[in-house]
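A protein chain is absent from this complex, but the other protein chains hold their places.
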Amino acid sequence: MRKSFLGALLAALLLPILVACGGSSTPAAEPTSAPVAAEPTAAPAAEPTEAPAAEPTEAPAAEPTEEVAAEPTEAPAAGGAPTDDSNCADEAVLCVGLVTDVGRVDDKSFNQSAWEGVKAAEAELGAYVDYIETAAAQDYANNIMLFAEKNYDIIVTVGFALAEATAEAGEEYPNIKFIGVDQFHDGSQENVVGLIFNEDRAGYLAGALAASMSQSGTIAAVLGTDLVPAVVAFKEGYENGAKAINPDITVISTYHPGGFASGFTDPEWGATTAKQAIDQGADVVFGAGGNTGNGALIEVAGNEGKYCIGVDSDQWETVPEAHSCLISSAMKLITPGVTELIKAAKDGNFPSGVYYGDVGLAPFHDFDSVIPAEVKAKLDEINAGLADGSIDTGYVPAN
Amino acid sequence: MQAINSNTQARSVNLPWRLIVGLGVILLLIIISYIRSPQITTAVLSSTLRQSTPIILGALAGIFCERSGVVNIGIEGMMLMSAYMGFMFNVWTGNLLLAIVGTLLVGALIGAFHALMSITLKVDQVIGGTVINILATGLTGYFYQQGLTTSGKLQTITIPVLSDLPIVGPVLFTNPPITYAAIFLVVIVHLVLFKTRWGLRTRAVGEHPAAADTVGIRVNFVRYVNVIIGGMFAALAGAFLTLEAVGTFERGMTNGRGFVSLAVMIFGKWTPFGSWGGALLFGFANGVQTQIQFLQSQLPSWLAWLGQIPNQFIGMLPYLLTIIVLAGFVGRSRGPAASGKVYSKE
Partner (left out) sequence: MERVEAQAPKPPNKSNWISSYLFPALYAAIVPVMAVIVALIIGAIIIALSGSNPLVAYKELLIGAVGSPRAIQRTLERATPLIFGGLALTLAFKAGLFNIGAQGQLILGAILAGWIGYIFTDLPAIVHIPLALAIGALVGALYGAIPGFLKAYSGAHEVIVTIMLNYIAGNLTDYLSNGPWKDRARGNVVARTPKIAESAEIPSLGDILPFDISILNNIPLGAVLAGLVAIFVWWLINKSTLGFEMRTVGENPHAAQYAGISVKRITIIAMLLSGLLAGLGGAVETLGVNGRFEPGTNAGLGFNAITIALLARVHPIGVIPAALLIGMMQAGGALMQFNAKVAIEIIDIVQALILFFVAADILIRKMLRMRKSEGGLNLSGGWGGS
């Protein structure tokens, strides 16, 4: 009696949870084919890659719960491309591996942007691509090694935290090309390049746009942790860009106090902080800090007449909930940067040291008609000034 | 038994003079601050209430469990799991009301799971809570999927007339539904716990299960029901995150709020109002630390040194304040005597 009650209760408890969760993995939810493919250069290429994955003709993989396993077998677009990494040692086969920073490849942030760059290379160059998600910082070197020992030709490592492990791997495997996203490399190794960005310039443009659009004279920034130099650069650029347009503007900005532990993963903190800024008069909010910043954008979207500005990629694509406020995004174009470097490696003109990727403002999308022509002209002027060095963002990298 | 009961009664009924003085000082400070800057005062107080909402709901979850004698350190996992399921229900049904009902059911299920472990299987309750915490991280992360969209989140309800009042209006009467519910629930839980037969039974079972048993209270039944209710409260906190405050789910988005709830519950000595005080204190300290950062760029010159304080130190404010208030003013917190102990008739 007691025993059967117990068993029944256990089953009643565990099964619905499992079933509910299992059932949720619909095939449409392929993590990597998320609706983020509209990066300018990746767009035409991304189209064909996603098609085969969605088609039910991939017979064995057609189970509704198929999610993770679909990954490696996903047919590449280019004909005759390799389907596994057993032939990576072959000269003719191009293999590209990506090691994420601690986190996931679908983080709506830099890991994802870099992976999309690799996916674009898969489509354009017929490369075999794969990724590995780092679970803990102690795994960096080991994860790079997993690719290196399978003779991958190009290894992309994402995030400044992997700089050291990347440089060391570069020493050990001189025949493999390493692309370090957000990493500074000094150029002493011919096979290692750091893809870095002048985030302060993107921030400066965002600040100029925010100040131009603000009616109240107060604008805000809700930021991830200041332990990440890129976040500091975005912030300083934003404040100085706003002051360049309107010296009297009030910029209220705040970092998440939680460091790496929660600085980029706390959307509710971002949202409530954005609300606090709006409540004291801010009418444009810059959300820069992964999911924390995304929380801020979504919060602003619920307040009529307020604008928000996203970060890193064109967040029109990544945060559809924010369409009602998102006037633009301060972009650092990781995706095309990674693709270009992979192409350069293939074509034999691989740079070393650092390679500056593009930064800039994302399209205005629905707000194209709202933003006055003179503001657009001014932004173009600033953009040109930043490019030729006549405008200084005032950001000094701390060391 | 008798002595213990009157003790708990006294704790909740007699307001100590220190509390009254404290409330008076806080009120005075709010008024002064309002006169100096109505906008900032309102902004910080709104943020206080909002940040305290998931915390107090989590703490109420803990109160239900622990008052009946079941320790619950799995509030964090319960919140995270139900935040995820709430979001998924919203995606599937597109109906917020159904999503909330679904979330509460999930919360009840997780609560029942905790009760099953703690009561029937006699698993140590700290372990049971830890199992829930790890399981929630694992399951929500494993089944997380990107790119899901919903039809929306719970919207602000403005209460006519009252919302036009200065400070009180925008802070208390311009909120979304779960925030209102949280305030009501503090009062309701207090009444249930201290003014109803069920509350008396709950406390009896939590303080002295053997004695409760002899007067005919079904100890384990009372515990089951209370832990399930507790799970539903934690689920409401999760629903607050994904259905009201943010509207989407991200991995690990509870970020320790469940553990803070646990702290706040002990801080409030296992009473709803005490815990609410703790939650508000915590929310306030968070709002203030944000505000200090906001103001750092516009300080008068004699205060410029404030702008030099690294934000990591400002970020410590909520935690330091909690410790100071706890050690200096709240003092010893004594939980329900039978909390954490399995009860079985010998």
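Note that the chains are named A and B in the order they appear, and that numbering of residues resets to 1 at the start of each chain.
Everything that follows uses one rule, which is that contacts are C-beta pairs under 8 Å (C-beta built on N, C-alpha and C of every residue); 3 or more make two chains touch, one makes a residue touch a chain.
Nothing here was measured: the structure is a model prediction, and the numbers come from that model.
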Residue, one of A:G117, A:G224, A:G241 or A:G258, that touches the chain absent here: A:G258
From A:T83, A:N142, A:Q215 or A:S390, residue that would touch the chain that is not displayed: A:N142
Hidden partner chain, residues of chain B it touches: 66, 69, 71, 117, 121-128, 130-132, 134-135, 137-139, 141-142, 206, 256, 259-260, 262-263, 266-267, 310, 312-313, 315-316, 318-320, 322-323, 326-328, 330-342
Touching residues (missing chain, whole complex) on chain A: 3, 18, 22, 25, 61, 63, 65-72, 102, 130, 132-139, 142-143, 146, 160-161, 163, 184-186, 225-227, 229, 257-261, 397-399
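Methods note: only the chains that are shown with their structure count from here on.
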Chain A - residues contacting chain B, complex: 6, 9-10, 13-14, 16-17, 20-22, 24-25, 29, 31, 34-36, 67, 104, 106, 108, 220, 226, 239, 250-255, 257-259, 261-262, 265-269, 271-273, 275-277, 279-281, 291, 294-295, 298-299, 302, 320-321
Of all residues in chain B, those that touch chain A in their complex: 39-40, 42-44, 46-47, 50-51, 54, 85, 88, 106, 109, 112-113, 116, 120-121, 139, 142-143, 145-149, 153, 155-156, 170, 241, 245-248, 250-253, 255-256, 287, 289-291, 293-295, 297-298, 311-312, 314-316
